[in-house]
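Here the complex is missing one protein chain, while the rest keep their positions.
Naming follows writing order (A, B and C), and every chain is counted from residue 1.
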Amino acid sequence: MDYAHQQLKREKVFRDPVHNYVYVKYQVILDLINTTEFQRLRRVHQLGTTSLIFHGAEHSRFAHSLGVYEIARRITESFQKNFPSIRPGDGLWDNSEELVVLCAALLHDIGHGAYSHTFEHIFGTNHEQITQDIITSESTEINHVLQRISPDFPRQVASVINKTYPNRQVVEMISSQLDADRMDYLLRDAYNTGVKYGTFDLSRILEVMRPYKEGICFEMSGMHAVEDYIVSRFQMYQQVYFHPVSRAMEVVLNRLLKRARVLFGATTQNEPSTPYLLLPFLRGDFNLDDYLQLDDGVLNTYFIHWKRYPDDILSSLATRFIDRKPLKSVKYDKSTENLLPRLREIIEQSGFNPEYYTATDNSFDLPYDAYTPGKKQIELMQDDGSLVDLSSVSPLVTAISDRQTGDNRFFFPREVLRPEKNVDLFEPEYEEFKSHIRNGKLIN
Amino acid sequence: MDYAHQQLKREKVFRDPVHNYVYVKYQVILDLINTTEFQRLRRVHQLGTTSLIFHGAEHSRFAHSLGVYEIARRITESFQKNFPSIRPGDGLWDNSEELVVLCAALLHDIGHGAYSHTFEHIFGTNHEQITQDIITSESTEINHVLQRISPDFPRQVASVINKTYPNRQVVEMISSQLDADRMDYLLRDAYNTGVKYGTFDLSRILEVMRPYKEGICFEMSGMHAVEDYIVSRFQMYQQVYFHPVSRAMEVVLNRLLKRARVLFGATTQNEPSTPYLLLPFLRGDFNLDDYLQLDDGVLNTYFIHWKRYPDDILSSLATRFIDRKPLKSVKYDKSTENLLPRLREIIEQSGFNPEYYTATDNSFDLPYDAYTPGKKQIELMQDDGSLVDLSSVSPLVTAISDRQTGDNRFFFPREVLRPEKNVDLFEPEYEEFKSHIRNGKLIN
Amino acid sequence: MDYAHQQLKREKVFRDPVHNYVYVKYQVILDLINTTEFQRLRRVHQLGTTSLIFHGAEHSRFAHSLGVYEIARRITESFQKNFPSIRPGDGLWDNSEELVVLCAALLHDIGHGAYSHTFEHIFGTNHEQITQDIITSESTEINHVLQRISPDFPRQVASVINKTYPNRQVVEMISSQLDADRMDYLLRDAYNTGVKYGTFDLSRILEVMRPYKEGICFEMSGMHAVEDYIVSRFQMYQQVYFHPVSRAMEVVLNRLLKRARVLFGATTQNEPSTPYLLLPFLRGDFNLDDYLQLDDGVLNTYFIHWKRYPDDILSSLATRFIDRKPLKSVKYDKSTENLLPRLREIIEQSGFNPEYYTATDNSFDLPYDAYTPGKKQIELMQDDGSLVDLSSVSPLVTAISDRQTGDNRFFFPREVLRPEKNVDLFEPEYEEFKSHIRNGKLIN
Partner (left out) sequence: MDYAHQQLKREKVFRDPVHNYVYVKYQVILDLINTTEFQRLRRVHQLGTTSLIFHGAEHSRFAHSLGVYEIARRITESFQKNFPSIRPGDGLWDNSEELVVLCAALLHDIGHGAYSHTFEHIFGTNHEQITQDIITSESTEINHVLQRISPDFPRQVASVINKTYPNRQVVEMISSQLDADRMDYLLRDAYNTGVKYGTFDLSRILEVMRPYKEGICFEMSGMHAVEDYIVSRFQMYQQVYFHPVSRAMEVVLNRLLKRARVLFGATTQNEPSTPYLLLPFLRGDFNLDDYLQLDDGVLNTYFIHWKRYPDDILSSLATRFIDRKPLKSVKYDKSTENLLPRLREIIEQSGFNPEYYTATDNSFDLPYDAYTPGKKQIELMQDDGSLVDLSSVSPLVTAISDRQTGDNRFFFPREVLRPEKNVDLFEPEYEEFKSHIRNGKLIN
């Protein structure tokens, strides 16, 4: 039998706390899971610094990737059972697409690395591009496995992930407002953080999901389940992904890597604290193999060494990160941003270099799935076959779509609010600083 | 107010997926959590190699330690509400013990390190002794925080953990057949693996738990809840803790560290692959500070380097561990152990050094909570105040107590069962090897 | 000890699927539960005709009443622990109110009867008035139990339920936008219907709930939990309480009771089908004792007899109700209500008396908890103690508050859409009827 259709003698099941089981019947899927690149995902947390705030959220991109695969598997199974294509162009499901969907679902995050969001900001890497590279580069085990299906198969899988694959149904299963990726991460992050608002009715959504000519839509009878998914997603962003302390830890990490680049960018020394595996990135000259050596533990190992490095800023930031000592933050807006220069001045007087110990950010700087009617969103199919946009029938969804403003925060060292007893020299500045904070916001 | 009674202005809550919330009201508890030694537990998986089999089980000893604290907190709250001591010696609960219980619960696992079980086997460390050291040594932040309660307080906390504390109620809350530690790990491991058999009715058990003169017992009305806990524990051992593939990965890790000791035990080289933080252990000369630098990520970082090290055994074992390529295993017993020498011979002929690529173990080599009537076990209090042992009223528990035999397994490289096509040279030996395996057991 | 403080020797626990356990420590609460009036609630479904659509929703008002009691108990316990009043007028919780709260919570629905909503429409009873009567009338066991606390106690309990009790904290615990009653029914109805959208985080809400001078408010840190409760409530209304088939079964019941009044209002016959216990209501001359004889099973017993009664309308409606044969319905609005007379005409031509076989209603005719900013709603307390209305900080809640329009439906016999084969006489009318329906709505 050819490799594309080669099934395991016995279906393999992985216990999964979110989906109960993940089912694998194709040899190629098992082979992909067993590659070194895929196993690496076990060592990359799904939520990065968020696990420092929600201590249960220690799950990996490995678990999430299996989960996305499993949801995609259930969708294709349902489509094949209920909406099998009879003839080309009928807008129904062509099950010869099954394998490309399953592989793309499994591999969609294969390019994610340690603390992706911050890492990319500092080093200019791009996990989406790296995902493409891992799949299409001949140097990876992933590529070798996919090639066994057909020489062009790696490119096809990659094109599903970068959304250029011609069949929109396939693309939207993996990337759309309501896709296998988002459904898994919301459920999995909710499960592991313990934040209950993130749950929604997956089995109902899978039931009302259906193919049509332009992609994927949902039956009107499932409107409430879809609406509930959008509300849950909104709530997870408000409560988990935009959490101010998590953002504060990202600021610390950002500053730490920035300082490391200054100190080690040109190093040639062989010392215990030399970040060998990071050097290509600190020097701005890395390749795919370099990237694949990294994981959360590797970075943390350097940070542990750096806690004792003879540079005050590096050691202090490493200690803040490893021992979880977040910066403090307050909200500000147009009317109060004028205060920031003066606050930075006070911070500098207290002995903290503002370049390394302060920051501003807006929650919308994080990747956010706003539901914005206009571009293609979620379509519902009525009894007579016509389609309507979800936001046109759901006031809840409309309300969420309209919430366009993010949350601006100014980050600073906690010490500025709790001066040591012997530094009364700066008492007036401390008082001034505090006088500008009320109910968590800056005030004039 | 003195530090022992100093409460937070606002109770601090940690979201927890198992207990919903963990509540902290004492400043000392929050200070302990914020120490570097306690934060290190975030970087140590609760279940070591088991997460390579149950991919959801990526939770840390940090989360478990908070969970044990929370259960202990609920027990003391319930005891103080329902069974407050009126006068010394009445066998009821003296709430001046609250703080020592909470601290001991939080810190009971503070000495655990990376892959504890295997690490201890190879390097002769002892996590229980290290727990004592971390608490009582003046060099740790933990000790400094505890000292603020009273100079003798660290020793008191340590003595609860090593079971020499005079009040048996306090000791049994942390260490007994049905203690806060076991209750949390069973629930948390079940939650994260997704194995449903591990759950039991915590709130019911807390309700029927009560102090008496000799320690802690349970009201007869709660017999079924306690019985169910014992059954759940048995099931978790059978299904998770004794899982043969998890034990196979432990064997790989064991052989890998053994090989590293041979290669790096006397090294003086400064190379990228030098395991700096492991050297004190490889050399057999380490101190507490050395131990506290280690975590899972540090070890994995060395293993990643070693995948490319120019020693075949080290690089092959590192690859097997990092890329999750477990050894295969079969059960054997008295009647078949005679086969092992011949099987090892075949394996050696296939090019695998049996010292590094085979092993035997018995599931009971793992730490196992057998319920063995005789020594103090679980006592139930009848309506008239008399006590009976659980096993005397529960046939289920008796059945489990009687199951005394472990599960012997022989581990070997998977390659021996699936020879490459071009090695027909050894065909007869492969066939011989296979002929001795049936239904997962060795047969003559 | 006086009866008000008399505690059970051993706290009594009731297993509850929603709250796990319901805890009773006061003798008076147990005595109230054991009265004939309270036990009657076991025989009255919580959701009436809704159980004919959601077959799991067979729970009783008895279970709900225990649940409301349990939530109120947890609230008072939390208030007493965290916000105990120090001196009169400090706006904190005065625990001498505990007992009146618990009794009012337990008894708030004691006046509910069989199929309350429809029964009240037809017979002019009022369950709120009857609740007051059961508590304050000297003829009931409930009253006798309450009297043992103090002669004025029944009146106090009744005044909490009718919201005239002076302490607003007490009143709002039982009756407000976010009270023990609503919290229990949403959770319980969600649990039993299996509709997951109805769940919210009860323990978190109880944690952020607090007393203040004007009643009860919530800490700002709990904003998301409160918001989620409002969203869940909205979703339960949309999906369960306003379900069109449930409303259709209510229409059948309404018509059936209406017909029974015509036929039996003046009966003096002693027949098997005589609805003895209903006669006082059919005649418009009933007392409290008459009311307390009724339950769902009594009404159904008459309906079972009536399936064979020699009046076509009564027997047909009884059969439709008992054998669950709902009327069909379509939505209509201002632009299409002009069609209704013609549709009724067609229905009459088909042999169905429109008075008994058609109806219109609006979902807002059902008792609906709209969240309408303006009157006292849900207040959040900020860090500095100031209060804000929930809708001013939550766009989700604002969206729901704005959704002011109900859902108008026209009900008619299903047979009009599926004519028997031999009635081709009326074919054109059937076609005309169908031509006005599309996507579940009337169209011109």
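Criterion: a contact is a pair of C-beta atoms (placed from the backbone, for glycine too) under 8 Å apart; a residue touches a chain by one contact, two chains touch by 3 or more.
It should be emphasised that the depicted structure is a prediction, and the values quoted were computed from it without experimental measurement.
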Hidden-chain contact residue, picked from the options B:D201, B:D361, B:E415 or B:E429: B:D201
Contact partner of the left-out chain, one of B:L92, B:L187 or B:I400: B:I400
Of C:Q27, C:S51, C:Q238 or C:S316, the one touching the omitted chain in the full complex: C:S51
Absent-chain contact - pick from B:F234, B:F286, B:Y356 or B:F412: B:F234
Residues in chain B touching the chain absent from view: 196-197, 199-201, 220, 224, 227-228, 231, 234-235, 238-239, 382-384, 386, 395-396, 398-400, 402-403, 438-440
Contact footprint on chain C, counting only the chain that is left out: 14-18, 20, 34-36, 39, 42-43, 51-52, 54-56, 58-60, 62-63, 66, 191-195, 270-272, 274, 276-277, 293, 295-298, 300-301, 304-305, 319, 322-325
In chain A, positions touching the absent partner: 13, 20-21, 203-204, 207
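Just so we're on the same page, only the chains that are shown with their structure count from here on.
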Chain closest to the middle [Cα centroid of all protein chains]: A
Chain centre separation (chain B, chain C; CA means) in Å: 51
Touching two or more other chains - residue numbers and ranges from chain B: 20
